[in-house]
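All protein chains of the complex are present and in place, except for one that has been dropped.
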Amino acid sequence: MTKGRLEAFSDGVIAILITIMVLELKVPHGADLAALAPLLPVLLTYTLSFVYVGIYWNNHHHMLHTVTRVNGKILWANLHLLFWLSLIPFVTGWMGENHFAAVPVAAYGAVLLLSGLSYYILGRALIRHHGENSKIARALGRDFKGLISVVIYAVAIPLSFVSRWTSVALYFAVAVMWLLPDRRIERTLGE
Amino acid sequence: MTKGRLEAFSDGVIAILITIMVLELKVPHGADLAALAPLLPVLLTYTLSFVYVGIYWNNHHHMLHTVTRVNGKILWANLHLLFWLSLIPFVTGWMGENHFAAVPVAAYGAVLLLSGLSYYILGRALIRHHGENSKIARALGRDFKGLISVVIYAVAIPLSFVSRWTSVALYFAVAVMWLLPDRRIERTLGE
Amino acid sequence: MTKGRLEAFSDGVIAILITIMVLELKVPHGADLAALAPLLPVLLTYTLSFVYVGIYWNNHHHMLHTVTRVNGKILWANLHLLFWLSLIPFVTGWMGENHFAAVPVAAYGAVLLLSGLSYYILGRALIRHHGENSKIARALGRDFKGLISVVIYAVAIPLSFVSRWTSVALYFAVAVMWLLPDRRIERTLGE
Partner (left out) sequence: MTKGRLEAFSDGVIAILITIMVLELKVPHGADLAALAPLLPVLLTYTLSFVYVGIYWNNHHHMLHTVTRVNGKILWANLHLLFWLSLIPFVTGWMGENHFAAVPVAAYGAVLLLSGLSYYILGRALIRHHGENSKIARALGRDFKGLISVVIYAVAIPLSFVSRWTSVALYFAVAVMWLLPDRRIERTLGE
């Protein structure tokens, strides 16, 4: 089975997710700058989630680039990833509208954690299908960045009840870490 | 006529359907865990429908993979399937917001039944176009799983007025049955 | 310039249009069959518009299939068509929520008329680019069905102020006329 439709479907879902989040930016009734003020936390979380979904699309693009075939298990591992990503607009809206209250901040981290785990599972399913010596296996390697992200989320979730801004700062830090291009895969491809 | 645009268009519609269902998960006003409690049935039906739409995408992917050509009748049989699938977000929202009341549970089953029938019709249209000895004819065979699903829906709909939780359990059971990979088509492809 | 991205973009827009119309089917608050009753006209207009958008996608598919190249004018003629199609969800909702009142019925016809005209303009732009002896020119021919549709819309719009149900019946009649497969193009392709 070829990967073409898997990529097309994932592109479609991710494109919709990254776009419908902007619907939470409800048009305010006032027409002055003060009307925008309550939207600032919503805009901030929108930007953070836009970057996160962008990172997932980017990494998904890189990861699928190195594989050639998919099977039923991979299709479902991919849908599993898309399920958790699909909850990002919900927790984004919840966190933004409640000005980074503790529980929504923890919920945001939980969805990031589960997205990260499902991405990891997808990577393993791809490696199992292509073999331990495949391009994808070498490209993903031990997936240090993926593991460290999951650890940081796991720390940030309980931390949100102590210092929610530290948790939010950790989410931003992970996003910045991923914004740096993934040299591992680019190096493997260049071999 | 090639199948490329049919696949692309179906991917687009299914990607949107699977994603807009999450819009029914309205951001709650409260910022504590109690605010999430009333959303639990909505989240549960969202998950069930996500799996169902995922199953349809997966099976659609497999089915179209075995064919090469489409005609006008197939285009319309496909749009007919997409029509019933497009009502899934509506009945999902209705069932979730009413905490699995009898009529919405029956309506949910009715949309599943009509989706199942239209999928069956699409399969027959593909077989008629490619011949009884084609790959698609052998792959679909007598479509036992499709028929049994339709029978279960037909039982679950009236049953919802007697025991709505049994109907919901049947919907979950059918979903689990389909989650198991479709060996028939994979075997035929592997020949 | 190749036609690939034009097709992909049009598929995307049409897939979204056909899907967001279902958002007008607002989840009712009641949980009995009586709660569905006020939704019946909305469901009826949704079905009509689903068929119309399906027809446009189908014809667009057929029409683009016969061409090979596009230019800037064709891109804009295509966007012009998508603009009018994008207003179909709005007039669908307006007509459905007002139970086929005269002005919304006329507005619905006006959007169909302008969609039909912009489809005709797109066809002419394609013929001009490929020449009067091209496959697309022979396939579209004098576009009898397109012209008669536009004439019927032009009659139905003022008629809605006299007998709105006659106008609605005319819209259904045109839809049925188009549901019959377009033999002209299929014949030309088969030459």
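Going by the order they are written in, the chains are A, B and C; count residues from 1 in each one.
We take it that a contact is a pair of C-beta atoms (placed from the backbone, for glycine too) under 8 Å apart; a residue touches a chain by one contact, two chains touch by 3 or more.
Worth saying up front: this structure is predicted, and the values here are computed from it rather than measured.
Participant: Using the definition of touch stated at the top, determine which of C:F83, C:F144 or C:W165 touches the missing chain.
Facilitator: Within the whole complex, the residue contacting the unshown chain is C:F83.
Participant: State which residues belonging to chain A touch the missing partner chain.
Facilitator: 7-8, 11-12, 14-16, 18-20, 22-23, 25, 27-29, 31-33, 35-36, 47, 50, 54, 57-58, 61-62, 65, 179, 181-182, 186, 189
Participant: For review purposes, identify every residue of chain C that touches the missing chain, sorted by number.
Facilitator: Interface with the chain not displayed, on the chain C side: 1, 5-6, 8-9, 12-13, 15-17, 20, 23-24, 71-73, 75-76, 79, 82-83, 86-87, 89-90, 93-94, 97-98, 101-104, 107.
What we mean here is this: only the chains that are shown with their structure count from here on.
Participant: For the sequence-identical pair chain A and chain C, determine the rotation angle of the Cα superposition and round it to the nearest 5 degrees.
Facilitator: To bring chain A onto chain C, one rotates by 180 degrees.
Participant: List the centre-to-centre spacing of chain A and chain C in whole Å, with centres computed as mean CA coordinates.
Facilitator: Each chain reduced to its C-alpha mean, chain A and chain C end up 37 Å apart.
Participant: What are the residues of chain B that contact at least two other chains?
Facilitator: Counting only residues that touch two or more other chains, chain B contributes 8, 12, 15-16, 20, 23.
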